[in-house]
Each structure stands twice: as structure tokens, then as C-alpha cells.
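Only one protein chain is missing; all other protein chains are in place.
Each chain carries a letter (A, B and C) given by its place in the written order, and its residues are counted from 1.
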Amino acid sequence: MGFQFFMEVLIGGLLSGVMYALVALGFVLIYKASGVFNFAQGAMVFFAALSFVGFMELGLPFWAALLVTIGVMVLLGMATERFVLRPLVNQSEITLLMATIGLTFVIEGVAQLVWGVGVRRLDLGIKDVPLPWLADKTGIFISQLDVFAAVVAGILVATLALLFAKTDIGRALRAVADDHAAALSIGIPLKRIWALVWAIAGIVALVAGMLWGARSGVQFALVFVALKALPVLIIGGFTSVPGVIVAGLIVGAAEKMAEVYVGPKFGGGIESWFPYALAILFLLIRPEGLFGEKIIRRV
Amino acid sequence: MFYREAGQFRTSYAQDTQIFPLRQDRLAMMALLAAAFIAVPLFASDYWLRALLIPWLIFSLVALGQNILTGYAGQLSLGSAGFMAVGAFACYNFMLRVDGMPFLVALVLSGLCAAAVGMAFGLPSLRIRGLYLAVATLAAQFFIVWALDKFAWFKNNDPSGVITAQPMKILGYSFASPQAKYILVLAIVAGLALLAKNMARGATGRSWMAVRDMDVAAEVMGLPLMRTKLQAFAISSFYCGVGGALFAFAYLGTVEPSAFTIDLSFRILFMIIIGGVGTILGSFLGAAFILLLPILLSVLFHAVFGKIVDASVTSSVELIVFGSLIIVFLIVEPHGLARLWQVTKERLRLWPFPH
Amino acid sequence: MSIQLHAHARAFPIGATILQVEDVSLRFGGVKALTKISFDVREHEVRAIIGPNGAGKSSMLNVINGVYRPQEGTLSFRGSKLEGMTPRRAAHMGISRTFQNIALFKGMSVLDNIMAGRNLRMHASFLEVAFRLPRALREENENRDKVEEIIEFLEIEHIRKTPVGRLPYGLQKRVELGRALAAEPKILLLDEPMAGMNIEEKQDMCRFVLDVNDHYGTTVVLIEHDMGVVMDISDRVVVLDYGKKIGDGSPDEVRADQNVIDAYLGVAH
Partner (left out) sequence: MFDTGISRTWRGLLALLVLAATAAVPNLAQAQGKEQYFGIPSYRVGPFAAGGTGFFGGIIDYLQYVNMKEGGVAGVQMSWAECETEYNAARGVECYQRLLKKGDLQMHIFEPLATPIAYGVLNRVDDDKVVLTQYGYGRSDAADGRVFPWVFSTMTSYWSQASAILNWIATKEGGVANLKGKKIAHLHLDSAFGREPLPVLNRLAKEWGFELVAIPVAAPGIEQSAQWLRIRQERADWVISWGFGAGMNSTAITSAARINFPREKMVGVWWAGSEEDVLPAGEAAKGYFAAANVPSGKQFPLVQDIEKVVYGGGKGNLADPKRIGNIYWNRGVTAGIFWVEAVRNGQRLANKRGQALNGDEMRAGFEALNLTPARLKELGIEGMLPSFKLSCSDHEGAGVIKIIQWDGAKWNKVTDDWVSSDRKMIREMVEESAAKYAVEQKITPKKC
């Protein structure tokens, strides 16, 4: 049992980490492009999943519902850019953060007004049970849904990477991320880019929402996955996509290890703060996060 | 027309540095205090005292603490609810375990406990800044609540894992009636607010703001960054701690650790952003906005739509309106209510002559 | 103009060496910012460090007041070696400075900025301040006297209560000088005090620098890459290029130095 169990904890942890990273990804995209710490990401995850299920309930087939929801999220993203961010441009980081929290309330309210407060389940056709063959061969239990989620996350990240690397939009994005002023000066439509990024973040939220929803139901509690993403973010650095992936894996594995092997000594439940303690440790070593850009402070 | 500084000259630095250089302001402040201490207890209904004014004062105090740290010293922190919890549980235990412990002493001690904890969790601020620090301080938030929840000793092994505040007695008089509670809280808050104002306008405040605005320059001028930052954390946490103790003793009565959630921390940060970063007044205005606006909305909606519309709808709409108002407000006046007030005053000075 | 200023006998004749820099080398990773720099600063003199952009002038200043730690070489203050300098220690020793790109406390008024400059002279604890105990009040008023004097000296009475963020560039530079003076420094380090100024502003600044030197006898070490102004106001000049010292001496000597001329060719001003 010993080693098997260890492997189970490790792999399980890593896979949970992927789930965290999925949420953190949305934060990074927006922060990178517009310097906004978008606390509403959690609400967006909830809203996206809820809308998707809602449309299915209205009788839309899976793919149609998916497309429509993507449409919704894109609209939401653009609306946010137009009505929240654009008027607040050049405001301090905190002000922007606070605005996104206000946005959180709005999204939560709209979601519950439009779709009601009922709890729904989301079936992606993959059962959340251990991979049979793995269980038979090694006795190690790994949920196939988690594996599926990991694969999806991988594809998502790969697509984004491609988007950034190969397309003009991507190049523009990177330019914006590097230096807003410069980007403007070479004629990149900043506002359009921001809207685009918010739209992409919305889609990322949808993916995260669907996977989380399939795992633990589509319901208000999905809002709180944002909290799981925060330590991941500071370890990975607000501006680094590979950063959050790695950090997600680290946090996932570490927190499970801690909860299973150390937790019992303190009566358990240390998962609530352990990732943050871990994050602080990382920060003390690298204040700008694992992959974040080094902060150079000239005199 | 009467709001003028004409004929009021400052002949000494002391006069120049007083809180209200204008006589009119001084009079207004006195009137306000008189009203708060005498008129309100006499005429305000129990509902106003027990449900609105007492919590408002308490949260103003906490917001003040947050403002010292974030507004003046520029350290973005999300641990305030945690520090409140420390204060609440410390006060309970002092009252419980030291017999004959005077309430006010317990209050101060609990503030000191919070200050100590605050300093400990402020240490990362020496190396981490901005949003990174904010998220890092969440560690305080979660760890404190976890610890208080986990170890039964803090709750005197209460099987339900809650503490029940002891009656507040000062010199034999027990502050039990809403009026008495209100006056006690008001006195404490007013006193601490004055101290905060003194620090803010004195050398202490200058070093905080220096660290906030340009820490390298501050250091080059010989300011000890570490001491200044930790001092800010300590004082801020002291205010939060006292606020937390009052929250438990003068407001909720019976509390469980999980009453001090991260959501509360966010709301407190909200209060200072909406109210005005780096202003004493802003803390009070912001607390009013964040605390009372949702209540106002729900009262309004129930009054208007009452039983006619499904309450689920009104509740959701309340949420939407609240969120939108926050966004709109941040757009219209990103410097907070305090700035708004200042501007109106400036206008008043020149009125009726437009500048 | 400065010539005249120096013509009459100085209130504080140039004295003994107050600061000695020996074989200082500074590297950032592989990049060599300073290599084996040595020079001295005498009491009450105006010492300029000049050189083209990227010559390592600012680095030199940052070494002097302990923002950077040189890998090699030593600093000695009044003959005693300085180990492990830190900005705070420098401040306590009476070294204060201004910054190339203004580093004022934007949110605070001119008055508060300069008052902050005197923090080393305020010893009241936060409790004394909070309760406005005698010592706190006394310190506040005494230091305010000094600060008002400086404000007068720099002719910025009219903006006393204005948040520095709202001031024009030139005035901000002046306030920063005021903040540095507030500490009543032995040595005043000025990092390109005239950068980005127009002629009048530059002349004002020159006047203030010389007056400071004259009036308080403050030793001034200033950086400029614009030779013109510097030559007039400084007693001695060190010339750096690519982190190396290529000249040292009176303005006239330096002006005549071939290396210096070469270094400055191409970077016409």
C-alpha cells in the first residue's frame, strides 16, 4: 500500500493542481494584457457553467449549447471591457481589483436571476470513477475524469500558446503585455485587444466551469474555486502562463501531501491555509513569483 | 456665505497643524459629537442602534485600521477579518480566565494580541509588495480562523465551538442596553479615531506615507523601512483587534471563528477604497456605504415590491444593483467619498463666487 | 555668474579630505559598472562627477550612499574605513541625496516632504505622537522652524501646502533639494540636478547649489553629463567613461584633458 498510496496522493494532487491552474489561467491572461487582477474570474466560471447547463435544459444539444455559451462569455468579456475597464483605465491596481469584485456581485446576481438558484449536474459523458485498467494492474486509483480534465487543460494551454505564438493577434497580445504605450504607438488597438483577452478569459472560464461542474455539480460554490487559484497565482507569477501550470501542479501535490501526511497531526483541515504558507515561502525566495518578470527597481 | 476663513489667521505652527483650521469646522465637529453622544441615544430607535449604528461604528474602526495599513503605509492587506477574530477571541479569554478583569483592560490587551499577530504576518511585507502581498496576507486570514476553530482551548472547550461574550462591565456599571452599548462603542471609536488622526498628521504618519510613496528615497533619508512597515501592521491590527472584540461583545454576542470570513476582509478593504484611501473620514464614510447600502436596498425593495414579487428575484436584483453601484462609484470618484466631501467643501468656501 | 560667486573669499574654505574612494569596482552579473575608481572629496568643496550616459555616474553615487555594495574597493569617511554601508547608515553619517528621476513623496505636501527629510531628528515614539505629548509637539515645532527656513531659502513659500505631485518638474527638483537639505547633511549628493531643465531653471539650480555650499558649507558631490554648467560651479571634476576614471582635476585641467575630449566627442551637447 505504502508506495502505491504515495503515488495515488502524488498523482491525485497533481491532477487537482491542473484544476486549480485552469482557473488561475484566466487570471493570468487578463492580468498580462490589461494589468487587472480580475477577481470576477470565479464568478465567470460559475456563470459560464450555469449558462451552459441552462441552455442544455432549454433543449439545446451539447455543441449548440457550448457555442451559445461561448458567445455569451465573449459578450460578457467585451461588455466588461467596455463598461468597467475602459472607464477605469489608468486607475490604481486596487481600484481595478475592487471594480472586479463589484463585477462579481453583478455576475452572481444575474446568474441567479436568470437561471435560478437550483443546483444542477453536468454530465460530460466521462464517469468520475477510477481508471479501470490502472486500478486492476497497479491498484492505484486515478479518476478518469481528472485525467480527461488534465488532457483538456493541456489542449487548451497548447492552443493558447499557439494563438500567442503564431497569429497576429497573439503577437499584438504579447506586445501589449510587454508595454502598453509602445503597443499603442505602433498602432495596436489596445481596447480591441483587451476585449479579446476578456473574451478568451471567458472561454477559459467556461472550460474550467464545465470540468469543475462535472466534478462537483454546477452550483454557486463554483465561485469559490477562485480562492483555490490565488496561491497558485502568486507562486506562478501573475504574468506567466507556464508559471501557473507549474505552480498549480506544485500547489496541488504539496497540499494533498500535507493534508494526508502532516494534516492528521494537527487535526487536519490545513489545506485551507497551507497553500498560502507555501506561497509565502516561495515569495520570500522569489518576490516576483516563479516565472514572473523580475521586478527591477532603479534609483 | 458663512463658510469662510476670512479673518482667521494662524500665528503659530501649532495652530497651523490643528485638525480643523477653520472655526466653522471646529464648531460643526463639536455639534456632531454632541448629537452623536446625546441626541442619538435619546431619539434613535432600538433598530437603528442595535442593527445599524453599533455595527457601523465598529466597522468604521476596523476600516480605520485597514486604512492605516493600506491607505497611509501603502501595504495592501487582506487579513483584517483574521485580526478581528484574534481580538474577539483574545478578549473573551481574558475576561474568562482572569477573574475581575476590567473590560477596558481586556479590550486593550486583545488589541495588543492582534497587534502581535499582525506584526508576525506583516513580516513578508519586507520583501513582498502590492497584490502579491495582498494574497500573501490571506495566509493570515485562513490560518487564524483555522487555528481558532481547531483548538478548543480558545473557546473554553465549548461543545458548539463558539464563544459567548461576557457582559461588559466598567466600574460596576454594565453596558447592556442598546443605548449604553452604543455610547461605549462610540466613545472608544471616537477616541481611537482621534489618536489615528494625530498619528496621521504627525511624524508617524509622515514616515508611513514616505514608505508608501517612495520607499527607496525613504530609506536613503534614514527611515527604517522594516520598523515603519511593522509598526503600521501592528497599529492597524490593534485597531482591527479592538474592532473585532467590540464586534463580538457589543454586537453579535455569540460568535464562531468562521464568522470572520475572507468575504469580511474584502468588504473592509472595500470600505476604505470607496470611502477614501489615506483619510480618516473616508473610513467612516466607506463603512457606511458598504454596510448600509445593501440594507438600504433590501429595505427599499421590500417596501416597494413586498410580497408581490418572488423574494428570490428581489434578492438577486439587490446583489446586481449593489455591484453596479460599486463599479459606477469607482468610475465616478475613484478617490472615494472623502474626496467628494473635500471638493464640496472647497466649492462652499468660494460660494457664491465660481472660481 | 559662478565665477563671481567664487571670486570673493568663501565662508567655508576648502578643507581636508572628507570622503575617500579607493579602487571601487562594481559589477551587475557580468556587466562591469565601475572598475577601480579612486578619488577623494574635500570638505566644503563642490565636486562634480561627469561623463557620457552609461559612464557609471549614478552607480558611483549609489555606491557612496550604500544603495549598491561594490565588490571591491573601500570608502572612507574622514579617514575611517566604511564597512557594509547601507543607505540608512549613510544618512546617519550625514550623507543625503537627490535622485536622477525625482523620488519625492508624491502624495504628500511640499511641507511634509521636507519635514520627512528631518525624520532623523525626531525621536518621539508613535505613542507620544498619538497622544500629542510634549516631546512630540516640541519636536514638531522646532523642526518646522528649520524647515520653514529651508522653504524660504529655496523660495517655495507659496507652494508650502501643495501636494508635490501637482508641481512642475523644475519646482519638484527644488523641493527634492530642500528635502535633502532638511537633513542638514555633511555631504550632499546631487544626481543630475539639472537634467531636463531649461536655461533659467538650470541657472536657478546652479545658484541654489552654490548658495547651499556657501551658506551652509555643505560639501556637494554632483553628477552631470552636461559639461557646460558643471565646469562653472564645481571646484574639482572627476570624469568617468564606461565605468573607468579617465580624468580628475580642476575644471580647466579636465577641459584640456585629451581623453576627456575624446570621450565627449560624438556625444555633443
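Methods note: contacts are C-beta pairs under 8 Å (C-beta built on N, C-alpha and C of every residue); 3 or more make two chains touch, one makes a residue touch a chain.
Just so you know, these numbers come straight off a predicted model, no measurement behind them.
For the chain excluded from display, the touched partners among the shown chains of the whole complex are A, B.
For the chain left out of this panel, the touching residue among A:35, A:217 or A:242 is A:217. When the whole complex is considered, the residue among B:103, B:251 or B:284 that touches the unshown chain is B:251.
For chain B, the residues touching the chain absent from view are 46-47, 50-52, 55, 96, 146, 149-150, 156, 158-162, 164-167, 251-259, 263, 291, 294-295, 298-299, 301-319. For chain A, the residues in touch with the chain missing from this view are 1, 5, 8-9, 12-13, 16, 19, 51, 54-55, 58, 60, 68, 71-72, 75, 108-110, 112-114, 116-121, 123, 127-130, 135, 141, 143, 146, 212, 215-225, 228, 255-256, 259-260, 263-264, 267-269, 271-272.
Just so it is clear, only the chains that are shown with their structure count from here on.
Pairwise, the chains sharing the most contacting C-beta pairs are A-B.
Ranked by how far their CA centres sit from the centre of chain C, the chains are topped by A.
Taking the mean of each chain's C-alpha atoms, the chain whose centre lies closest to the overall C-alpha mean is B.
Inter-chain centre distance (chain B to chain C, centres taken as mean C-alpha positions): 42 Å.
Each chain gets a centre from the mean of its Cα atoms; for chain A and chain C, those two points are 49 Å apart. Centre-to-centre separation of chain A and chain B, using mean CA positions: 33 Å. Contact with two or more other chains is made by residues 67, 99, 103 of chain C.
Residues of chain A found to touch two or more other chains are 299.
Every residue of chain B that touches chain C in the complex is listed here, in rising order: 12-14, 17, 195-196, 198-199, 202-204, 206-207, 209-210, 212-214, 216-224, 231, 235, 278.
Residues of chain B touching chain A in their complex: 70, 76, 124, 127-132, 135-136, 138-139, 142-143, 145-146, 149-150, 216, 262, 266, 269-270, 273-274, 277, 312-313, 315-327, 330-331, 334. On the side of chain C, the complex with chain B involves touching residues 65, 67, 87-88, 90-92, 96-97, 99, 103-108, 112, 115-117, 119-120, 122, 124, 126, 129-132, 136-137, 139-141, 144-145, 179, 183.
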